[in-house]
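All protein chains but one are shown at their positions in the complex.
On to chain A.
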Amino acid sequence: MTAVDNIPTAEEPIGSERMEARRTRSVAIAIPVMTAAALIALWQIGVKLFDVPTYIAPAPSDIAYTLVDKFPILLMNFWPTFYESVLGFFVGNIAAILIAVAFVHSRMVERAFFPIAVFINTIPILAIAPILVLIFGPGLTAKVVIAALICFFPTLVNMVRGLQAVSPQALELARILSASKAEIFWKIRLPSSLPFLFSALKIAATTCVIGAIVGEWVGADVGLGALIIDATFNFNSPLLYATVFMSSGLSVVLFATVSTIERLVVRW
């Protein structure tokens, strides 16, 4: 009787299988790309065919032209929004994580502060933004705070759940090993909360951009939000659409970054 019963099998001749997998993957990418291309083509044809005025709905070609032509202006307004979003992302999420740890550590703290956190979350961000601009002034700080605020609640709720999502048996194992509270936190609770944390961070990666833009609407002369307001009031629809495209591009970049980090960290 041998003890070893599961030696990983050596490389089998699976060349065809791997090619099959690669083909499946390229089809999975091609289908949405082609669908999007077809919809854009339809839009282009529709606008030209029905002679829709540019200020109502610009053709994709007009937007593409503006995107290239006004790229320096777009980029100049992209960076402030980028900094506000990323700073807000870090501030909001770090605050949420620390408060979640405090909540899990002490039920008293949770009872005291969770209702307040819920209340703040129920205030529409558009209503609270002017207040924050009044408090922090028209500079960077107000936008960072608004972006942080919008990230805060989903991360808080998910992180609390994640820290509590430890199996009772894992805690019994910790007890049998006479683990300290700190050891349970660092070796069991924190790692097991990571999948929950990353779910929240992926939400935050897109909402922090919304927060920054809303902040810029209320009061700013640079940033994608300011540019959106500016282009709207000037009926410069191609610039408006190009700005919207840049904003959504920023969200996509942040989301992709968080997703990549998640794949590297959460391997289980």
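The criterion applied here is as follows: contacts are C-beta pairs under 8 Å (C-beta built on N, C-alpha and C of every residue); 3 or more make two chains touch, one makes a residue touch a chain; residues count from 1.
To be clear about the criterion, contacts and distances are computed from a predicted model.
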> Absent chain per UniProt: "Carbon-monoxide dehydrogenase large subunit", "Transmembrane protein", "ABC transporter ATP-binding protein" or "Cytochrome-c peroxidase"?
Replying inline: "ABC transporter ATP-binding protein"
>> Please identify which residue in A:I29, A:L49, A:I116 or A:I176 touches the non-displayed chain.
In response: A:I176
> Looking at the whole complex, which of A:R18, A:R107 or A:R267 touches the chain that is not displayed?
Replying inline: A:R267
> If you put the missing chain back, which residues of chain A would it touch?
Replying inline: 1-8, 167, 169-170, 172-180, 183, 187-188, 191-192, 194, 266-268
